[in-house]
Structures are given as structure tokens and as C-alpha cells.
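Shown here: the complex without one of its protein chains, the others still in place.
Presenting chain A:
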Amino acid sequence: MSMSSAGAAATAAQRPAPRKGARRDRIRLFQEMGMLAPAVILMTVFLIAPFILSFWTAMTNQPLVPRPTPVRFVGLANFIRIFNDPLFWTALWNVTRFTIWIIPVQCGLAFLTALLLHQKIPFRNLFRGLFFLPAITSMVVVCVIWATLFQYPTGPFNQILGFLSFGMIQPIDWLGDPNWAMFSIVLLSAWQAYGFQMIIYLAGLQGISEELYDAARIDGANALQRFWNVTMPGLRPTHVFVLVITTIQAFKLYTQVAILTQGGPKNSTETVVHYMVRIGYEEQKLGYASAVSVILFLIVLVIALLQRFLLRRYDV
């Protein structure tokens, strides 16, 4: 409805003779501005303005809720305090660790299942649906279920391990042992989220022309050679894309930690976002928490740019 009326207006504007060109341009400009306006306004109100505001808030001692003490401009004091807080560095190291672990696990799992489901197997679409199921399950629900699986010392995982190893492996305190907690979170996060990457890989695989495989077959390439020389190069842009989004997602790790470990034991699962929420909501220091968010933004930006730079020749 609005589309067709806009179109009618455009043809009406085009009809007058060239001497009215200036007026026509102005009308077109208004039309373009009008069409841009909704997006620009929404982006400004919900993205750009809050972003600038958080920069500003980061320079003050703004509390979460109004307090009788005055709000002051404190300059870079919040940033200095963050850099002097060992917990922040622990949190940063933890998300780095998490990212390094989860990329091979999650992307590998996604890649393998995508390869499998790309074959002409019976009930292919059913399996695709089943494998995608965890990704559409709420992370909160997944966490609650996995908490039961991880239970110490009598949870299912420990019982299975004990059974398979004939009791050789002692029960592991998956979420309660500082050495295991982050690894356990990697396992469950990879399982929950790999479906998304799997879909991207499937799309990538379908995008590789069948003719390339036929040509390779005629040249006498076996399955492995076809995989290395046709599939892998054809998936390069997909690999880069998956790597970048998985990294960014991994740096924002929060839900699993908030539900399962609250950053413990011994801060072994404290993450930057959890640290930020803890300071902002529990300690009610909004200014300080905003400073953390600004730093997190810069870190993610740098990593994304770095990845693009390093992988630029694969051209995404």
C-alpha cells in the first residue's frame, strides 16, 4: 500500500520537464531522507545514543539507582581501577581461554555434522532438524538440564565415566572444581550453540557447484582429494565468517556462568560480561560497569578487525 503510493509519487515527480530539475532533485532528496528516516532514527535512539551515553557514564561515578550522594565527573578513574583490578584480568583471561577452547570444539562439531548431513542419507531433513534442536532450546533450560548431568558425585556423567573405566576414573566435580568448571561450560555451550554454525556450513556446502566435483572425479581425484581440493577451498569464506561470529559470541559469555557457577569456583569462570553485570547490578556502580562495557566493545572491535586483516585474502 505505502510502497505503491511512494512509487506513484516518484513517477509523478519524474514526469515534469527537465527545466524543473532542481525542484525534482529536492523532492527526490526528501523522498530518500523520508525512507531513510525510520532506520536512522531507530539506530540513533537504540544504538548510537546509548553507545555515546555509555562513554559518558563511564567517566562518572553514576550509581545504578539514585543515591543521596552527588554524581561526579571522575575522568578516567573507572578505567584505571578496572586495569588495577586483578579480577578483571582473570575475567579477560577466562573468556580468552573459553574462546580458544570453544572454537575448535563448536566449529569442529558443526563442520562434521554439516558434512554428514550434506550426504544423501535417508531421513536427511529429519536429522537436520534433530541436530538443530539444541540451538532453538533456551540456554537457561539447557543449563538446568546439564547441571543435573554434571552433578557430583552421582550425576549421569560421573556414573557413565565410572562405568566405562570400570571405576578407575574418580567422580569429577565438573562445576565445583576450578580446574574443570570452565571446561564443563565449554562442553555445554558448544553442544547448545553448534546448530547455528552447522546451518551456515550446510549453506556453504550447498553453494559449492556440483560441476567442480564432477570435474575432479574425471581427473581421478578420490574422496579425500576432492575434500581437500574442492570442499575446503570452496568453504573458505564460510570458515572465516563462522570463526568471526563464534569469537564474538564467545567473548560475550554470560548466561551459562550466571546460572551455573556465578563466576566461581575461585573466579575460574568469571567472564567480562558477568563481571560487568556484577559490578553494575550487585555493587550498583553504573559508571564503573559502563567503563567495562566500553573496554569490552574495544576488545571485540580489535579482535574482529584483526581477524579480518589476517584473513583478508580469503575475502568474505
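The rule is short, and it goes like this: a contact is a pair of C-beta atoms (placed from the backbone, for glycine too) under 8 Å apart; a residue touches a chain by one contact, two chains touch by 3 or more; residues count from 1.
As a convention for this text, contacts and distances are computed from a predicted model.
One chain of this complex is missing from the view, so tell me which of "Heme exporter protein D", "ABC transporter substrate-binding protein", "Ferredoxin" or "Sugar transport inner membrane protein" is its UniProt name.
Cross-referencing UniProt, the chain left out corresponds to "ABC transporter substrate-binding protein".
Write down which of A:Ala39, A:Val65 or A:Ile218 is the residue touching the left-out chain.
A:Val65
Quick one: say which of A:Phe73, A:Phe163 or A:Tyr281 touches the chain that got left out.
Only one of A:Phe73, A:Phe163 or A:Tyr281 touches the chain omitted from view, namely A:Tyr281.
Of A:Arg217, A:Lys252, A:Lys266 or A:Arg308, which sits in contact with the chain we cannot see?
A:Lys266
Can you list where chain A touches the absent chain?
Considering the whole complex, chain A reaches the absent chain at 61, 64-69, 150-153, 173-176, 178, 261-268, 278, 281-285.
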